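The complex appears here minus one protein chain, its other protein chains still in place.
Chain lettering (A and B) follows the sequence in which the chains are written, and residue indices restart at 1 in each chain.
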Amino acid sequence: MMEFLNLLGLLLLSAIRTSTPLILAAAGGSVCARSGVMAMGMEGFMLVASFGAAWGAYTFQNAWLGLLVGILFGVFYSLLYAVLCVTFSMNQVICGIGMNMFALGFTTSMTQIVWGTRAYSDTVPTLDHIQLPLVGDISVMVPLAILLAVLLWGYLFKTPQGLHMRIVGENPLAARTIGINTKKFKYLGVLICGLLCSLAGSFLSIDHVNRFVMDMTAGRGYIAVSVNILGRFNPLGAIAGGLLFGVADSLQNVVTSSSIPGQLLSMVPYVVTLLVISFAVRYVSSPAGMGKSDD
Amino acid sequence: MGKFKLDTTKLYHFLRIVAALLLALIFGGVILYIAGFNPLQAYKLIFKGAFGGGKAFLTTLIYATPLLFTGLSFIVARHANILNLGIEGQLYAGAMTSALLGAYVTVLPKVIHLPLVLAAGALAGGLYAALAAFLKVKYGANEVITTIMMNYMATLFCSYLVAYPLKNDQGLTQTERIAETAQLGRLVKDHSLSQAILFALVLIVVVNFVFKNSRFGYRARACGGNRLAAETAGINSGRITIQTMFLSGAISGLCGGLLVCGTYFRFITNFSSGFGFEGVAVATLAAFNPIALILSGILWGGIKSGASVVNRIASVPMDVISLIQALVVILVAAPRLMDKLLAPLKKFLVKGGRSV
Partner (left out) sequence: MNTIEMRGITKRFGSLTALDHVDFTLQKGEIHALLGENGAGKTTIMNVLYGLLQPDEGEILVNGRPVRFRDSLDAIKENIGMVSQHFMLIPVLSVTENVVAGSEPRRGLFFDFAKAAQQVEKLARDNGFSLDVRARAGDLSVGELQRVEILKVLYKNAQVLIFDEPTAVLTPQEVDELFLTFRRLRDEGKSIVLITHKLGEVMQIADRVTVLRDGHLIGSVEKKDTSIRELVKMMVGREVSLGARHRSDLSGKVKCSIRDLSYTRGGLPVLSDINIDIREGEIYGIAGIEGNGQTELLEVLTGLLKPDSMTLTLDGRQVTGAAVDFIRSGIGHVPEDRLQRGLVRNMTVAENIILGYEDKEDFSRSGLLRQAAIQAAGTRLVDDYNIKTPDCNTPVSSLSGGNQQKVIIARVFSEEPDFVVCAQPTRGIDIAASEYIHEVMFRYRDQGKAILLVSADLDEIKTMSDRIGVLYKGRIVDEDLADNFDDDRLGCRMAGVDYVPESEGDDDGKI
């Protein structure tokens, strides 16, 4: 019994950590979706930022500068996504997939170039942790993720600009007829998403562990898309959805000692995503203008 | 009209794809430069390694074979406007199924065993893909997400199988060698190119014919073009979607089976170097035309083959290729960006200037 409670506690703590990148990405994805752009490129934003953060931290031997580099990389990458999808009206799904593939090729090449092996980087400095009551020693990203999700919720649903962004996402033409600059809000939506995905990606390489690993995001960007839908394109919903997936994701970290093979435990988050996207989100309606490229 | 007339709009569309490829190669060159290579030198080496001589070309065909299959698989689904990003998973499902039947069924003569093993691989891949299509049709699950999740599931499950239930004595993460009766022969003497490429070429021709000239192909294209209009016309779009996806997955599964029967003779963990996503790139460069896929597949096969030669010196080039491929996918799918970059050429070739 004691052992079980212990395990449960460990699981929860681990879930909080593993859910952090998902909460960040999905909250950013909500804003992106609300502006009418499908957040298909999150995997790539995260991966590029993850590499950038490790590279920055390695080069400057300072995790905070690493975070800054990670953010620069990720936001720049999301800017490219915005240029292609918004300015050049590219199909958002294809663009996202292409950019995610590119991110994988790019980061792997660069890892090889910088550290001489494609699989992983050298160890890099990590972000300092903070002490919080109840949970104790914890990454600063955890409370930051919650805070940002709440702020973005306030932005989307309580401010005039948020209303404008939602109108752009529902019907860009309607937005234009009342004088709203649709491109501005779509760019803003994608860039906010890029920023949050950068934090998520940086968290993976300079906080969760202390190195960049090839394909470090391992589909988290796509999982975040489903968290996003599960959370009804609401940043607060992203917190709840992120935690659910956090539990699924952290089973492999906690149950290592037991007799269940690691590969099967690693499958859990993917299976959960498959189930959620198939059965749990049937009645969630997307912003009506999402994925369409308007002129 | 009896006289041959050059369609300049079509010519422009062709040149636009070529330009996308060139741009991608230039960008790849920049990365190669950063990595300390002379890009021109590197590309020259790659080209020589790929197409310099008969033996090199046969090796190129080895690299091209899986790409022809996965590219075709992507094209098939794409005809019905489904993005099959689960090719990798379907490949694994097919390969594992074939490897198991090849290794553990040992009583059959070759004429039965080999076809059975390959058919089982195709069936496994097809069913795995059809599951994603079913979830899409029945529950509206976005196939992009489901197929990518199913890739991770398949690869992890296969590595579980070879690590636990199928673990062999040497502790290697691979299955037992398949029986002689399940092995596919070589195409030419003294070279390891297997007969699988013949399967690929035949399949390409068949698929091309099916989508152009069969009722099923017509219906699949109608569903792909406008699902609602197809349904209004009495076409069961759900069934067509599942059938098309099954066909697409079966091609990937067959590819997995052929790689096992003709190349590796067993299932080896990580046997695919991302053939699934490479298929997307190969198909995109072929503008989703099965016949053009032959050229596109051989071109990429050549680049990979050539790069593997350079790769023996340093391992950067292989990853640069996946980066170039991704860039091709992006640029070919961004006609407006390319139009902007090629504005003078477009003005010259395309009358009216409105067509995309």
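The working rule: a residue touches a chain if its C-beta (ideal position, glycine included) is under 8 Å from a C-beta of that chain, and two chains touch if they have at least 3 such contacts.
Computed from a predicted structure; not experimentally measured.
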Practice task
From the listed residues A:L72, A:I180 or A:V255, report the one that touches the chain absent from this view.
Solution key: A:I180
Problem - Candidates B:R219, B:R266 or B:K346 - the one touching the absent chain - result: B:R219
Handout entry: Identified contact with the non-displayed chain, of A:H164, A:K186 or A:H208
Key = A:H164
Exercise for the section: Name every residue on chain A in touch with the hidden partner chain. Expected result: 158-160, 162-164, 166-167, 170-171, 173-174, 176-181, 288
Handout entry: In chain B, positions touching the absent partner
Key = 213-216, 218-219, 221-222, 225-226, 228-236, 351-354
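We adopt the following convention: only the chains that are shown with their structure count from here on.
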Handout entry: Separation of chain A from chain B, taking each centre as the mean of its C-alpha atoms, in whole Å
Key = 29
Problem - chain A partner contacts - residues on chain B that touch it in the complex - result: 31, 34-36, 83, 85, 135, 139-142, 144-146, 148-150, 152-153, 156-157, 159-160, 163-164, 277, 280-281, 315-316, 319-327, 329-330, 333-334, 336-337, 340
Problem - Contact set on chain A toward chain B in their complex - result: 40, 84, 88-91, 93-95, 97-99, 101-106, 108-109, 112-113, 118, 218-219, 222-223, 225-226, 261, 263-264, 266-267, 270-271, 273-274, 277-279, 282
